[in-house]
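To keep things clear, I will list the structure first and then write my remarks on it.
Excluded from the complex is one protein chain; the other protein chains are retained at their positions.
Here is chain A:
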Amino acid sequence: MSSTKTSRIGEETRVDKVNAELVTLTYGTIVAQLCQDYDSNYQDVNKQLDKMGYNIGMRLIEDFLAKSGVGRCANFRETADMIAKVGFKIFLNVTPTVTNWTSDNTQFSLIFEDNPLADFVELPDDGRAQDELWFSNILCGVLRGSLEMVQMQIEAHFVSDVLRGDDTTEMRVSLVRYIEDEMPPEEE
């Protein structure tokens, strides 16, 4: 599928609007609550956000497929394009840039110019959050959950975040393997 065609699907797929600030504030509240619950153990907060995202992703993919009507991607490059130009466009109205491919086409980066989850956010000034908390980590989980449902096991993590003072917000996505079809259990 050509790259312009995926962009068009992203533009044209209509979604009911919800106030963006509501989403931002709701997400911020969740992260803040987790920081409190885990006593500012940011590793645990990251892990928890990823887990929540995973559960969201497993459902979101069905909505994505129902709304966009797209079929299976032919390769991982097409998948990356689909995620950036259709997935993120439909649900967050942003289009991260796909870049930094490895030569074997199994790893790429998503660069977020704009991250609606992080509007209004300033990380806590406790000397640790800047180094340990990945504020938007839920997105990694969402990708992991939704791609698992379409037979791809992936690993995703942030490598930089403007909230931490980095120049860009970058997520690294690696394909681990394609998941084989499951067979029904043997009759005993």
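Please note the rule applied: a residue touches a chain if its C-beta (ideal position, glycine included) is under 8 Å from a C-beta of that chain, and two chains touch if they have at least 3 such contacts; residues count from 1.
Please note the rule applied: contacts and distances are computed from a predicted model.
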Q: Identify the UniProt protein name of the omitted chain, choosing among "Actin/actin-like protein", "Trafficking protein particle complex subunit", "DNA replication complex GINS protein SLD5" or "NEDD8-conjugating enzyme Ubc12".
A: "Trafficking protein particle complex subunit"
**Q.** Contact partner of the left-out chain, one of A:V45, A:I61, A:V86 or A:V173
**A.** A:I61
Q. In the full complex, which of A:Q33, A:Q151 or A:T168 touches the chain missing from this view?
A. A:Q151
Q | Residues of chain A (touch criterion as defined above) contacting the omitted chain | A | 55, 58-59, 61-63, 65-66, 70-72, 149-151, 181-185
